[in-house]
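With one protein chain withheld, the remaining protein chains of the complex are depicted in position.
As written, the chain order gives the labels A, B and C, with residue 1 at the start of each chain.
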Amino acid sequence: MRIGILTSGGDCPGLNAVIRGAVLKGIKSHGHEFVGFRDGWRGLVEGDVMDLPRHSVRGISKQGGTILGTSRTNPCEGPNGGARNIRDTLAYLGIDAVIAIGGEGTLAGARDLTDAGLPIVGVPKTIDNDLDATDYTFGFDTAVQIATEAIDRLRTTGESHHRCMIAEVMGRNVGWIALHAGMASGAHAILIPEQQVSMDMVVEWVMEAHRRGRAPLVVVAEGWVPAGEELPHSVRGTDAFGRPRLGGIGERIAPQLEQLTGLETRATTLGHIQRGGVPTAYDRVLATRLGMASVDAASKGLWGTMVSLRGTEILNVGLEEAVGNIKKVPQERYDEAAVLFG
Amino acid sequence: MRIGILTSGGDCPGLNAVIRGAVLKGIKSHGHEFVGFRDGWRGLVEGDVMDLPRHSVRGISKQGGTILGTSRTNPCEGPNGGARNIRDTLAYLGIDAVIAIGGEGTLAGARDLTDAGLPIVGVPKTIDNDLDATDYTFGFDTAVQIATEAIDRLRTTGESHHRCMIAEVMGRNVGWIALHAGMASGAHAILIPEQQVSMDMVVEWVMEAHRRGRAPLVVVAEGWVPAGEELPHSVRGTDAFGRPRLGGIGERIAPQLEQLTGLETRATTLGHIQRGGVPTAYDRVLATRLGMASVDAASKGLWGTMVSLRGTEILNVGLEEAVGNIKKVPQERYDEAAVLFG
Amino acid sequence: MRIGILTSGGDCPGLNAVIRGAVLKGIKSHGHEFVGFRDGWRGLVEGDVMDLPRHSVRGISKQGGTILGTSRTNPCEGPNGGARNIRDTLAYLGIDAVIAIGGEGTLAGARDLTDAGLPIVGVPKTIDNDLDATDYTFGFDTAVQIATEAIDRLRTTGESHHRCMIAEVMGRNVGWIALHAGMASGAHAILIPEQQVSMDMVVEWVMEAHRRGRAPLVVVAEGWVPAGEELPHSVRGTDAFGRPRLGGIGERIAPQLEQLTGLETRATTLGHIQRGGVPTAYDRVLATRLGMASVDAASKGLWGTMVSLRGTEILNVGLEEAVGNIKKVPQERYDEAAVLFG
Partner (left out) sequence: MRIGILTSGGDCPGLNAVIRGAVLKGIKSHGHEFVGFRDGWRGLVEGDVMDLPRHSVRGISKQGGTILGTSRTNPCEGPNGGARNIRDTLAYLGIDAVIAIGGEGTLAGARDLTDAGLPIVGVPKTIDNDLDATDYTFGFDTAVQIATEAIDRLRTTGESHHRCMIAEVMGRNVGWIALHAGMASGAHAILIPEQQVSMDMVVEWVMEAHRRGRAPLVVVAEGWVPAGEELPHSVRGTDAFGRPRLGGIGERIAPQLEQLTGLETRATTLGHIQRGGVPTAYDRVLATRLGMASVDAASKGLWGTMVSLRGTEILNVGLEEAVGNIKKVPQERYDEAAVLFG
């Protein structure tokens, strides 16, 4: 088989490890041949490919980003998009199967295309860990680790200056990164989109930590808004998909919190450092295994499925399971973390 | 309730996070009171305890080691050991329940004592990840991360000098650390106790990597021996339990490999750095959750159980499940990794 | 002698190592006794002290922040401030000498007080490295290291998305952190307060990198403004000393740059993570040596001096040398770095 690989959407530590796992497994176990589509669906739609011989994936599992490039191109739009055109492109390029590595939008696109008969296998990718059909996704562990290390650093500043420190982490729609980084770093409050929490409640947690002699630490997901406030659609405009760019919630509540508590308060937005650079060993192993399993799935012609982690096993699940169901932080996981608050 | 906590056996990143999770959960959700036994079972047997008020666990989740100290004392030996004496000691100290954090030996001791009627809940601890009743144990992720970072460093030396590098990691009886660190770092051979591999096979993998222009990298678990060789019982004497101290396998095969391949070969034994210091965020979260769940189990009187990770959930399982069954690396996981060899 | 130590101004990795170095050297070599003033000059002015026996400095050299707390209190203001009151306070507390660890403001205060006869020795502290009387100050190396690691992470995102990435680092008045972190991470443009650079010039560097197939990386110090633009006094109000809080320059120029270059552009402000947490080994060694030397200076009665690094040696220099002369990045150092631009 001749298999094409693409990486789509925001970059994520572990993408290269998926590519390496797929290519090595495919070459050594199945005798496949590989090409990469440049910049996600764009490369597929436009037929822009690069060869992926064995030596091209040498040593890349520890590199952040993706050697294939990425974009937010929608495969069903544009003059060359849509299932019919893509089928022709694949035929022209002599490509028998596509491994599409991407998030919910990518997997939805893959499902639509497989419904139309195209030979595609998915690999779930979301740094936010918000895909329901898999226990964890690669990149999430690295993001949590980076955020935790950064928050560890913020703590010492808070303690030396008797300040309240706010750390804003990624998480537009779900609070997994905030939940894990907050638990790991001992946050006195964790604020996530799934939970309606009022500023009064935040003040209470902050003041309780303060009364115990601690420098209060608040970890907030970028998509959280105080209960009762409207979603600030305008704050930073919209992203490439027309979705509101939130962000800035940490900076926005810092002066409020300072006024309400009387404590000097500083916010730091961790931003893009959470999604780049060297992946953790956990993510490298997970990504490598997912990459290998995706080739096995392609070899078996399991079109319309994606690979998934369940416990310690890699399984195949239907793409329809992955799409449409965002995995939110359940109430019991938030309650569990809330024991540490205040 | 008044609950006593002990940490037993080799130290492990995350022990303090377990303690913190248990104490905070117990105080805030159940109104329990906590003491710590000093140095594992020794503190319990000798009634050597320290108070564990809330502020004593402040900020400890990111500290390596254990604030309680540890030892390899067997609770059933010595003049003050055994279920009857320990029952008296607990009564004298007014302690209603014991949370025992430890590995297979500790959990076996806990099971024997609960069989004799003592109120004990277990928390599994093994840096080697060799307990069958849980998907992963805290400390393992940190060990793999440290080993992977160290091996990443060794690679550049190997490549600059065109050398074969051997990294010896922990794993006396099982090869989980070697398997994961080897996959993460792109090893050309991974040698683990579960797999009979001859030196000829190792040479073949090394030479294949060399022919492709790579500096061969071999990751070996300390408990591996080449197929056909006897277990070198004498190499480093025995440990506190009379078990042979292996170690040194990397140094031992380096000159053999150099002679057989003609490639300059260097071994590094990572040693104790794999088990100390700041835990990864993954381990801090897992350990915190296990600590919390252990208190819930104690509150419900689930004596003779231990807390366990299954997928993303923390469950209670009987101690008998944890004891006696060592979790070895299964064949399919080794085969999966072996795709990367050579 | 009975010596009081204070840490003043913004926190800085290495403060605790200075304290440890001073206390151990004083106790072991000179038989001194130590107290710490809480929260900088405030503790001295208000007579708020804590004992600093040997065990209080145990293991603190690797802790970020300061165990003494810090503030921006001016020792010459307030009802209890000024040389006369402080002299009385010291006499009342039985304190023979003060070691004041702080930045330019602190050292200026220390000089005024020693001019009025008080027994004070200074230890220079500025994370920005802007003190002229010493080659480097502790904390700077840690800040550069953290910034460099973060920028390494940003690069992979830039390269995967073909974006221009902007990293804003600390440096309100001087560009040392930007210069070093930019050189270390291979920035295509480094923008510092000392250098008048127009947006046109920045665009040229960015486009040159882009034409060579690179993802452009811009490192900007928070105090830089494009040539021709006014200092944005209003951007974030003023700090405790009434100085304008700049910051936000990265976010501010990102859309401009995106419009001028046609390249998607993202900014990240590294913020407080640059000044907290575990110090580098370099800073721990430097800080320990400075702490030790400050006690030697106090033992010799070298009031009005501060300790200073020159080459590999620790010297004593007059406080007047340290005060008033801000150490800017010289033209030749910028020219040297500029070879890497574009």
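Throughout what follows, a residue touches a chain if its C-beta (ideal position, glycine included) is under 8 Å from a C-beta of that chain, and two chains touch if they have at least 3 such contacts.
In this text, all values refer to a predicted model and were calculated from it rather than measured experimentally.
Among the chains on display, the ones the left-out chain touches in the entire complex are B, C. The chain not shown here is touched by just one of B:94, B:117 or B:271, and that residue is B:271. Although one chain is not displayed, its contacts with chain B can still be listed: residues 7, 10-11, 15, 39, 63-66, 69-71, 146, 149-150, 152-157, 159-162, 165, 266, 268-273, 275-278. Where chain C meets the missing chain, the touching residues are 20, 24-25, 28-29, 54-55, 58-59, 61-62, 135-136, 141, 144-145, 147-149, 152, 155, 180-181, 183-186, 212-214, 280-282, 284-285, 288-289, 292, 310-312, 336, 339-340.
Keep this in mind: only the chains that are shown with their structure count from here on.
Closest to the protein's overall CA centre, chain by chain, comes A. Here the spacing of chain B and chain C, counted between their Cα centres, is 41 Å.
Rounded to whole angstrom units, the spacing between the C-alpha centres of chain A and chain B is 30. Residue positions of chain A with contacts to 2 or more other chains are 149, 152, 155.
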